[in-house]
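Every protein chain except one is present and positioned as in the full complex.
Just so it is clear, A and B label the chains in written order, and each chain counts residues from 1 on its own.
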Amino acid sequence: MPTMNIIQAVNNALRIQMAAEPKSIILGEDVGKFGGVFRATSGLYDEFGEERVIDTPLAEAGIIGAAIGMAVYGMRPIPEIQFSDFIFPAFDQIVNELAKFRYRSGGQYPCPVVIRTPVGGGIRGGHYHSQSPEALFIHTPGLKVVIPSNPYDAKGMLLASLRQDDPVLFMEPKKIYRASRGEVPEEDYTVELGKAKVVREGNQVTLIAYGAMVSVIEEAAAKAAEIGISCEVIDLRTLMPFDIETITESVSKNGRAVMVHEAPQTCGFGAEVCTSLYERCMAHLEAPIQRVCGFDTPFPYSLEHEYLPNADRVLGAIRKTLEW
Amino acid sequence: MSAVEVAAVEEEDDLRRVIDDDGKVISGASVPKISDEQLHKLFDTMLMVRIIDDRMMRIQRQGKLGFYMKSLGEEATHLSVFPLRDDDWVYPSYREQGAWFWRGLTIEQFLNQLFGNKHDPTKGRQMPVHHSANWLNCVSISSPVGTQIPQAVGTAMGMKASGTDQVAMTFFGEGTSSTGEFHVGMNFAGVSKAPCVFVIRNNGWAISTGTEKQTAAKSFASKAVGYGMPGIRVDGNDILAVIQVANEAVARARRGEGPTLIECVTYRVEGHSSSDDPSVYRNPAEPEAWGPRDPLNRLRGYLKGKRLWTEGMEKDISDRYNDEISKYLKLAEEHGEPDVETLFDDVYQDLPWHLKEQKEYLLSQARTKNPHLHN
Partner (left out) sequence: MAEGQSEKSQSSERTVPPPVPTGPAFSYFALDEEAKAHGLFQLLDEDGTFDPANTTRFDKTLSTDLYRGMLWTRLMDKQFMALQRQGTIGFYAETLGQEAASIGSAAALEPQDWLVPALREHGAGLYRGMKFESFVAQLFGNADDVTQGRQMPLHPSDPATRYVNMSSCIATQIPHAVGIAMGIQAIGDGSEVCMGFMGDGATSEGEFHVSMNFAGVRKCPVVMVCQNNQWAISTPGAGQTASETIAVKGLGYGIESLRADGNDILAVYEVSRYAVDKARRGDGPTFIELLTYRVSAHTSSDDPSRYRDESVTEVWRNQRDPLVRMRLFLEKNGWMNEAEHEAMVAQIEMTVRETADRQRNVDMPLLRSIIEDVFETTWWRLEEQLDALEETLSK
């Protein structure tokens, strides 16, 4: 089985989809000849032509608006927003249009648009190449939100997103685009949306994260194991709709949990996860659920390494739940 | 001020016109080929829009309908859809009733949407006049202005990529030309040479904002140059000129020669919507000055000249539509609202766990009485 990084896995999934489904069409800034600024669409322009891999003018509202029109017409557009920090000119098209089209037309017009966009910090990108705006979109009914953490899931979940009819915001953790490597089958396969994955089993504290933070909680779990603390590591993978069963089961079992994301803490997705868990496993909890998140500040440049949650901070939170 | 401005419209030489205010063909103007039967149908549709608009606004004023938008004086612009085929697509804004009817929306469907009842094709999900009819390739309307423009272009890009000779047409008001989505949509269409026709209904007013506060450009059509496409100005109250210009733009798009921007110069004779009161912001002499330009009257004059109109004929049409409206209005009021379960449908294709939970919860609660129901 070949080894791929996330970029290669995404590229591989796109190639499979483009070959299998002639109605698939990729559009975005620099996705054609250049193959995308992160090379996710590399080679696709040569293989599928400029009518199906479209270099658009520099206008995110146009990219998403046009993708909606293509989907309404019966195509399967796969727009790319170069950085999720650049998604906001298209916010209206995503929130007011894409997510509501099926509902507002009484089911007449599903909009199978899969928006791919790199997300998160860790590449020294400052305010505008580092943000994690997922909560804004999870808060938008009608839109599914997916953030894979490894190449296998990236390919399988992208293909799964492309094979169902709801709009999906597919956010790719750019920090681990190349760093995360693993075995990925060449063939076509899907990973079911809405299912979390227990990455590591443990019986004292449940650690929950998604995207680039999964490797951080794995590292924290390993460090905890060295000092005799057993942690269960859960990769949420799909944030809307998220897998309540898996996390409820784990937290009910362990009675302690730490929620980690790099987006700012206040009104971050962790707030929803924690509340849902309190509603379901209050009786099993031995300590308040801890959150380790990005700070409620704009994403910094020079102090990026301090801003991002790391294994030490997660470990601190693990101790806190145990010392409660 | 207004009377002077109105007069100026006639003097502009870049404004395409075919018939004058009395419906007589202007000397030297070429007349689009339209059969007598189609001329009757055009008159029939415009008259129907006027009747239904009048009836709906009256029942809105009686408190039976939450909201309504009339298009008095702008009915001719709707028929820009005249040259479209059934397999072409339309992305309307909220003031093109005639376009929907021309393409086949029935009075029954139209009224059910206004009442958001259980037979509303869109399941009571939006305010009145936000229709959607996928069987007519007429796409769901959004209240924020301009959002449909890049979508129409996307559909046209899809047509081009699929190798069909279909055309997409989208409507919007002149105020919408100030939005970012107008710009990005027009630019995408220009660059991709998408088969898209953009119809601006320049009715002079964006709620309370007059055109001079909307743009400093010499016309809305002139904006087309910045996107590398032709921009054509037409007398939007002259149905024959509207059709002539639409014929050309649609044919051009179908031939693969790219998009066209059409500015229909018309006038919003009444308020923006049932929620508006134009007397606060505009001189009442202005709508009065547009009276002689009434598009229905001009078509009537043209038909008279061709001996295609009689008073009896018009009365028959009016009676027929009035009866039909009365009949379906009563039904639309009686149908009742959609079932409460449907609140959770169509958010996603399937119902996710959290919506299932929310649905079960809602169904377990006592029903809340609809304070807006009047029957």
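Here is the rule we go by: contacts are C-beta pairs under 8 Å (C-beta built on N, C-alpha and C of every residue); 3 or more make two chains touch, one makes a residue touch a chain.
What you are looking at is a predicted structure, and each value in this text was computed from that prediction instead of being measured.
In the entire assembly, the chain absent from the figure touches the shown chains A, B. Only one of the listed residues, A:Asp55, A:Asp188 or A:Glu249, touches the absent chain: A:Asp55. Here the missing chain is touched by one residue of B:Arg58, B:Lys213 or B:Arg255, and it is B:Lys213.
Considering B:Arg103, B:His183, B:Arg201 or B:Arg254, the position touching the chain not shown turns out to be B:His183 (whole complex). The set of subunit A residues touching the chain not shown comprises 29-30, 32-35, 37, 45-46, 48-51, 53, 55-62, 85-86, 88-89, 124-129, 265-266, 295-298, 300-303, 306-307, 312-313, 316. The omitted chain makes contact with subunit B at the following residues, 178-184, 187, 190-191, 193, 213-218, 222-229, 258.
Here is the rule we use: only the chains that are shown with their structure count from here on.
The residues of subunit A lying in touch with subunit B in their complex are 25, 51-52, 54, 56-57, 59, 61-62, 64-75, 77, 89, 92-93, 96-97, 101-110, 141-142, 144, 164-166, 194, 240-241, 244.
Put simply, subunit B touches subunit A in their complex at residues 89, 91, 120-123, 125-126, 130, 132-134, 139-140, 142, 144, 147, 149-162, 168, 180-181, 183-185, 187-188, 191-192, 345-349, 352-354.
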